Structure formats: structure tokens, C-alpha cells
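This view holds just a subset of the chains, kept in their places.
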Amino acid sequence: MTIQFLGKTLKNHMVLASGVLGNSKEILERVHENGCGLVTMKSIGPAPRDGHKNPTVIDLGQGMINAVGLPSPGYLNMENEWQDLDERDFPLIASVYGGSVKEYQVVAEFVSAKKPDFIEINISCPNSEKHGMIFGINRQSSQDVVSAVKEVINVPLIVKLTPQAPDIGDIAKACEDAGADAICAINTVGPGMVIDIESAMPVLAFKKGGLSGPMIKPIAVRCVFDIYKAVNIPIIGLGGITTGEDAIEIIMAGASLVGIGSAVRYRGIDVFQKVTDEMNAWLSNRNLSIEDIKGAAHKEK
Amino acid sequence: MMNTITDQKHIMLRVDEKRIEGTAFATLFFNYAMPFKPGQFVMVWIPGVDEKPYTICFHSKDRFAITIEAKGIFSQKAVSLNKGDLVGIRGPFGNGFDIQTDHTVAVVAGGCGMAPLAPLVEILDKNTTVIHGAKSKEYILYPDRFDTRRQFCTDDGSFGQKGLVTDLLEKAIASGRQFDMVYTCGPEIMMYHVFNLCETHHIPCQVSLERYMRCGFGVCGACVCGKQLVCKDGPVFGSGELREMNDFNTKALLKSGKDVELSQYFSWRCK
């Protein structure tokens, strides 16, 4: 049983979230082998960037907080990785970020030539001084980035949104109108801050960081619900998804595919297979298919 | 399911004791009941500076320690910490060594690589073959720590035999000792040669690798080495994994995620 997504064949509904284990072909392949239908590379930027100093990722128990800070070799310095990925036998999303509309466009155009199956633009990262989120909280700037990128790429475009947008449905609609082929929601929540009271220091070196994992699931579900109401393009729903039941919940909110990031921490790298199996068991117990439940929470009873 | 979620925020600990180990190392002791298997590591946060992984090099019921070799900005800061200074600790992380006490094993340490191996040696039989090398005398870590007899060697001959640990290991094998396992930690190139020697002689081997780390728990991907995550699948890897690990002794990711030759990786300095 395979599924179709924007013209590509996937083995299941699971997507690896960007920034999690997306650093090399070999590890992406391992994620795919562990039950993930579609994997996303770590976001690629316009220039070499080390990201922030450590601590960058802290587990809070009900989720985690991170300010990795968009490290990237820069799109021009990834030849080995592209060569490795050229021989892949799994579907791939390349995630892209920039500090200006032009940068998004330049990086995306270059990356498109490397033939990933999809390009995702990250207009939603809270962990950088000037990249990402700043675009995704505003209708106009979101639209500008999407149109500029859409113009120069040859693969379907996914736009990754931030829950910090005052009206995420409205932003999604703007992206759809500008040519986006799918929406990915959500990026991390907040940002938040954790202060160590003994040293009176924020624990993250960047001080603030995005929240992910189980505690953000209600926000992810609400965002997907709002986006589903606003657009007709498919949605990759993610944010705190950890179990098969979580996956069912976000599909009922309107997701077509289900992304997983932090849950790799909580259930291991085979979380993708576990969630798929749990979803399928839940569905078959009730004689239902994914199509039956997609967006089901929108029906008025 | 949800009870597998563990809070891994820092515990804030004060340095209880600091031991200067020769000119190159310092060992910091903390009073805390840390769960532990030899080979596991902790993430060490110096508030306002940075956070880096360090092997637990000493462990008792209510105390543990890390040994730091002064290299770059962080480790220089770490060796200059004093009793009472506040440090954040997350962990323990990673899998430890797969310990086989009832076999004839060898332990091969290079420089600071003795740190994870010392608690292992303390568990193993007193007749275990321990080969311990370093650049020079000052880099021989814990010269007096345990009573298991060691064969020492240094690059410059300033302590023990002049030469490499692989020379001593080869000699031990040639002398007819049948090893069931070789444990090794040290510079990656040294471990690579130890591993190859073991392969030639069909001896299973366990090495402890290092890569740049962020999360320490298998999420961020900073520490990938081949298809393995050094923090979560390692840092100790066995022969089966090493055989498939193309990146072993060849490739590592910089902080930016750029993959570089190992020599470039090890000459890189944190800013």
C-alpha cells in the first residue's frame, strides 16, 4: 500500500521533520528504513553558519526547547551530500531558508537543480536573529517569498509555517494564492526560555528557543485545523506527534501527511514504524481508512 | 508510553574537588549519585561559556568525575574551574562498553582516551593486558590510578617504550595471547589502526568515538558518523558497526554540518 503526494509515491504517511537527523544521506536513509515515507533535510541556508553555541537543545520532559540556530554549510558547500543523495532510493524534501526574499530564491533555485522531490521553505524558525519567522508572521512577506521561490524551482513547493502567526489560516491562504503546493505546520512554538536559577542564566546559549514535542500538540492541532479551513492544498501536520493516536488526531484536524521530530527522542528512531503500525491498527479496528478520517473534526454533528 | 519521557534538564552541581593531572589534564569531582555504565558521557555546561560532552572517568555511589584535556576555549575554561564553581550536567548519555569480564581482553588507551577506559579497567580482571600510550610523559593520564599492570609507550620515548600502542598490541598478539576483545579509546587514527589489527587477527573490538554534539540524545543529528549517532547509538561501537562505517577515520561534520576530512575536523577550533 503506497500513497500519492503531489505526484510522488510514498510508502506511508510519515514525514521526518526538518532539523532532526537530517544531516547526511546515510542517516536519512536509516530514518526511511525505519518506517518514514518522506524525509526532510536539515534547513539549507545562503551562507556557512555554525548556529549557536551550546546548550542548544534541552529536554524538558513534556517536550524540548532548542535554539540550534540554523547551522548550515551554506548551499554552495554541500557537494558531497548532494552526490550521496543523488543515489538515494527514498523521497526527499530539501528545506531552505534565507535572510531576504532574494536569498530564499537563490538558495531554492540552486537546490532545485539538485533534484530533491520537494522543496520546503522554512519561513518560521524562531531561533535566528534575522532568518525565518519574521517572514512567516506576515501575510505580505510570506507571499513574497513564496512567489519568488516558486518562479525558479522545478519541484513542488512546501511552505513551513509558524504557530506564532496571528492568523495562521490567513498566512496559509496567502501562500496558496502565491503558488505553494503544500503547507507544513508547525515549526516550533514560542519562543520560550528556561532560566537556571542557581546561575541565574538562561539555559540556552541563545537564551530563547523553540518548543517542540508533546506539549505543543494542542497548538499544532489547532493550526492544522485553521489551515485546513483556509486552503485546498495538502497539509503536512506536525508538532508533538508521538503516537498513532496523535497522528489520527492531526489527520482529523486536516493533515494529509504526519511529521515527526522530537518523538525520535521519546520513542527511538523507529518511532515512524511504531506510529504507522499504531495508526493502522486503530483504523482497521474501526474499519476506517485515512481518507475517511481526514478533516473529520470539521464536520458539524 | 509517556513515562519513557525523562526530564534531561541540567542538574547544577558545584565542583567538589579538582585534581591537576600532570600539565595536560585536570579532573573535576562532583558529589552526585549519577547512574553509570563505563563508556557513558555527560554534557557539561559552564554557564556563559559553552556545553561539551565529557566521559565519566570515575564513578562511585555518590560521586563522579570528568577529566579534561586543555585544548580550546571550552576545555581551557573547564580546567581552570575550582572547588565550589557551578557547572550544569545533563546525562548520562550513550551506551557504555559491552563488558566481558570472563574473557581475556586487552585495553588500549591513547592520551585522554584513558578517561573512559579507567573505570572499565577497574572492573576487569587484574591480569588484563593494558596498553597505554601518549605523545609524551605529561600526556599519560592517571599513571598511578589502578594496580592492573600497564605497558606504557610514548611517541618521544619520555615514558615507557618509544613507539605506538599498535606496536605493543601487535607484539602481545604475536606473543600468543588469545584476546577475546580489545577495548580502545584515543585519537581516531589510533583507534582505526587498532581496529584494523584486530580485524586481521579476527579479534572483536570496541572503540569509543567523538563527534561534535548538540543534544546528546539522538535528535539533532550533529554527531552522525555514517548511519550511526555517536551520542545515542555510541559513543562505543563494535566491530560489526565499524566495518560498515565509511566515516570511521575519514569524515566528520563541523558545527555547520559541513562534512570534512577528519584532519580538518580535528584542527578546527570553536569560536
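Think of it as A and B in the order they're written, each chain with its own count starting at 1.
By our rule, contacts are C-beta pairs under 8 Å (C-beta built on N, C-alpha and C of every residue); 3 or more make two chains touch, one makes a residue touch a chain.
Just so you know, these numbers come straight off a predicted model, no measurement behind them.
Shown is a single representative of every chain type; counted across the entire structure file, the complex carries the copy numbers A x2, B x2.
Just so we're on the same page, only the chains that are shown with their structure count from here on.
The centroid of the Cα atoms in chain A and the matching centroid in chain B are 35 Å apart.
Remark: chain A residues 19-24, 26-27, 29-30, 42, 48-51, 53-62, 64, 66, 68, 71-74, 77-78, 80-81, 194, 196, 198-199, 201, 203, 205, 214, 242-243, 261-262, 264-267, 269 touch chain B in the complex. If you check the complex, the residues on chain B that touch chain A are 1-2, 4-10, 12, 43, 45, 47-48, 50-52, 86, 88, 90, 213-222, 224, 226-227, 229, 246, 253-259, 271.
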